[in-house]
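For this view, one protein chain was removed and the others were kept in their places.
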Amino acid sequence: MSILVDRSTRLVVQGITGREGAFHAGQMQAYGTNVVAGVTPGKGGQSALDGSVPVFDTCADAVRETGANTSVIYVPPAGAPDAILEAVGAGIRTVFCITEHIPALEMMKVVAEVDRLGARLVGPNCPGATSPGKAKVGIIPGSIHLPGRVGLVSRSGTLTYEVVQAMTDAGIGQSTCVGIGGDPIAGSSFIDILSLFRDDPETEAIVLMGEIGGDAEERAAAWKQEHLPKTPMVAFIAGRTAPPGRRMGHAGAIISGSGGTAQSKIAALEAAGIRVADSPTQIPALLREAGVRPS
Amino acid sequence: MSILVDRSTRLVVQGITGREGAFHAGQMQAYGTNVVAGVTPGKGGQSALDGSVPVFDTCADAVRETGANTSVIYVPPAGAPDAILEAVGAGIRTVFCITEHIPALEMMKVVAEVDRLGARLVGPNCPGATSPGKAKVGIIPGSIHLPGRVGLVSRSGTLTYEVVQAMTDAGIGQSTCVGIGGDPIAGSSFIDILSLFRDDPETEAIVLMGEIGGDAEERAAAWKQEHLPKTPMVAFIAGRTAPPGRRMGHAGAIISGSGGTAQSKIAALEAAGIRVADSPTQIPALLREAGVRPS
Amino acid sequence: MKLQEYHAKTLLARAGLPVPEWAVASSPGEARLQAETFLARGAGKVVIKAQVLVGGRGKAGGVKLAASGAEAERVAGAILGMDIKGIVVRRVLVAPAAEIEREIYLAAVLDRTERKILLMGSAEGGVEIETLAEERPDAIVRIHAHPHLGLLDWQARKLAFALGLGDHLKAAVAIAQGLQRVMVENDADLVEVNPLALVRETGPDGTPVLTLQCLDAKVTIDDSALSRHPGLEAMRDLDEEDPIDIEARRLGLSFIRLEGSIGCMVNGAGLAMTTMDLVKRAGGSPANFLDIGGGARSEKVANAMRLILAEPSVKAILVNIFGGIARGDEVARGLVEARSQQTRDVPMVVRIVGTNADLAAGILADAGGGIRTAQSLDEAVEMAVAIARSAEA
Partner (left out) sequence: MKLQEYHAKTLLARAGLPVPEWAVASSPGEARLQAETFLARGAGKVVIKAQVLVGGRGKAGGVKLAASGAEAERVAGAILGMDIKGIVVRRVLVAPAAEIEREIYLAAVLDRTERKILLMGSAEGGVEIETLAEERPDAIVRIHAHPHLGLLDWQARKLAFALGLGDHLKAAVAIAQGLQRVMVENDADLVEVNPLALVRETGPDGTPVLTLQCLDAKVTIDDSALSRHPGLEAMRDLDEEDPIDIEARRLGLSFIRLEGSIGCMVNGAGLAMTTMDLVKRAGGSPANFLDIGGGARSEKVANAMRLILAEPSVKAILVNIFGGIARGDEVARGLVEARSQQTRDVPMVVRIVGTNADLAAGILADAGGGIRTAQSLDEAVEMAVAIARSAEA
């Protein structure tokens, strides 16, 4: 097993005719993901990926014609909130939004509606998820993965790749790697993903990649202690040396006042029995110390 | 048993210090309803009904201090939609809105939120509900009732009283009488109330009081045929002689085009095995013919 | 409240929807002037449309084309003053006639069952939507707007594609969302554009272009919301209303004049309709529908009685009050007050039961002669019908 994406994933790519959408649709298909449809309003009837994927005007058409059950969104910020609502409105239950720079208050309205419909959104401004050897959805490079039994969840994008690469180099495979994105309003939290890992018999250990700002890491630590007391877990926090009060690249990475510092997060994680690495490259060693064996 | 209101009802009256609120709060208390609180913003700390009922500034205060579980609203139309949202926001699960002349599009927003919270709204522009001998909430005169085993649901107000009086005069008691109101957007439909009666072992027969306009009676007939095939049911439709295209008093009572006529409703009800009375006073006789015995 | 086409178009145009320019004339000369202006600006013809709130004006000859100012004057002269289903035409709308490539039906309506705003469209416009709904329901596209977020972009696109407007996606989306917005901003029950048309025009470079335009518009406002839209209340066409309706509205009464001889005063619409039904069933004929509403005070009751008596054909009055939120004593006091001011002696049958019925009985008894009382509805109806019959005999 694995979480979120696997061999049963039937993926529709919203924005498949754009530069990013087309490129990553190809990468996902090449990895083995079952890309069943694309959506670009006004380009219905065309096809993408050398004729292998039909393009539809609407998500509803894509779902009806191809049985798509998962969506990934590469649509510019002005259209992305609507693209999410279109996907869930068409009955898609799992949506990944890669788009960055969506206004937070737009997302606030969108997540309320996604929740009401009982669907799951990962992102926005996230790299997606990969279940190695099964399927990848998003922009995480497929080559860095190794199938295995460690689940990874991260607020960062490229930092995630770094750690996954290190794990793979050390022979430690992954069940599923999920980037939840660093935006202020996100569809899925650390805890949402940890709950999925808890229910996945294939995931035996977890890596959590956090960063400064907010209190999501502290909350995740408390949740882990209560709900996953026996699962080995290691973590990393980016931004130990970041100057306070400045926004580091995306909205998530800002320290205001005394909360949200790397120190407070590391203390909370360690208090919950989670080892915290000093460098991403230390993660494989900490996993091994926690009892994880190479795949 | 009974539905919606009974001896476990702990009622908060929103707008208790107004003319209607004060009068009917007294009537409800005199009937035996457990009126535990009133709410009028700015009058918290006062009391109503000769000092027997505390008045609070907010529903939340009323719920916390008195354990109120049901609300009835006598607030002018400009404030009534908010009063409904306040009640459900305070955790009250059953709300009756007596207020009339609330704009339909205001109610549209309200019912969506009430549904989302899983609460139940009856009304607006409804007379409320009485479970004879147990509790009455709203404005139905208490004196007309007789405890028994016939459930009644109606889109009208005073027409309901007429039928209840006729039933009581004939010795046929009621389990619960519910007026759902005739406004275009209502919290509860015929079918919502029929579902409650289905699950109430004390209700052995049902009276449905409909009127021209819309297709609620046709839908109720189809539902009854499928879900309550064995329960005796009789009906009445007001407006057989109403001229088409004119609005009769409240928004519900208008016939447009070929739909919504008394004829189409009567045909649908009879096709579902429901006897339709020519006059409200015939209802007791039809109930007896359907096997209902005097209480 | 129904709005005249020219008012409905004003609301649409205000919301940024594409409505071709128009003018309103109440005399043939005015229509000529307006037609000449449009023709001078390049219109091939103008259309002249009767402004009445009843349907079927086209079939009745209330919509005509004109190719010149003189013809416009003649046509407008024929339409103005015309009687369409009992309504005298007092105004015509004058507009450039469009070259229509295709007609589409599009409307936003309140769906009572789903409790949402429903966008209804059909690729076949210019039709009666009720007929289409019965004969070929599949030809109608239905999309419910989100109750809080409105018609979402994707919903509007879905509607546009389903109506075959994929080549005019942006315009169609804007129009669909515009109808929903006009509905919400004005508390309308209905905002209908029929036809929404693909109109052939000549572009700046001389090549033909197709644009979507709202050629007709129908808007109905939720009466319960009029108090918060004074600008819409001002659009009410009092000319087309029965003066007694205007008076009833002023008094806060729900009143409809009918043809019969028995004046009815009832509280509650359902009971009022039932009372009318029973009067008919007993062989009588109601002179009106009148719901005095919940919680009516004595003054309102007295006003209602004056409205009933204003109708000379009324031979008997039937008062049927089942007290709930209305209290019997208030009604009785109103009746006695009205009776005392009454110039015409019409027999009155009064039935008051429910809240404070005992007090009401006392008040009526003290008032003395001319008021007969009844206990049951059937009895009251029979008494009133008998009185009316003997008065007419």
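In order of appearance the chains are A, B and C, and numbering begins at 1 in each one.
Everything below uses one rule, namely that a contact is a pair of C-beta atoms (placed from the backbone, for glycine too) under 8 Å apart; a residue touches a chain by one contact, two chains touch by 3 or more.
Quantities reported herein were computed from a predicted structural model and do not represent experimental measurements.
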item	value
Contacting the left-out chain in the complete assembly, out of A:G118, A:P243 or A:G291	A:P243
Full-complex contact with the absent chain, from B:G18, B:G79 or B:G142	B:G79
Options A:I144, A:V234 or A:L286, residue touching the unrepresented chain	A:I144
Chain not shown, touching residues in chain B	41-42, 44, 57-60, 79, 82-83, 85-86, 89, 109, 113
Hidden partner interface residues of chain A, rising order	19-20, 24, 27, 77, 98, 100-109, 111-113, 127, 139-141, 143-144, 154-162, 165, 182, 184-186, 189, 209, 211-212, 214-216, 219, 236, 238-243, 246-253, 257-258, 278-281
Missing-chain contacts mapped onto chain C	148-149
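The criterion applied here is as follows: only the chains that are shown with their structure count from here on.
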item	value
Overall pattern in which the protein chains touch one another (line/ring/star/complete/other)	line
Centroid comparison with chain B (C-alpha atoms), farthest chain	A
Chain A-chain C separation of Cα centroids, rounded to whole Å	54
Rounded Å distance, chain A centre to chain B centre (Cα mean)	49
Euclidean distance of C-alpha centroids - chain B vs chain C, Å	28
Residues of chain C engaged with two or more neighbouring chains	none
Chain A, residues touching no fewer than two other chains	none
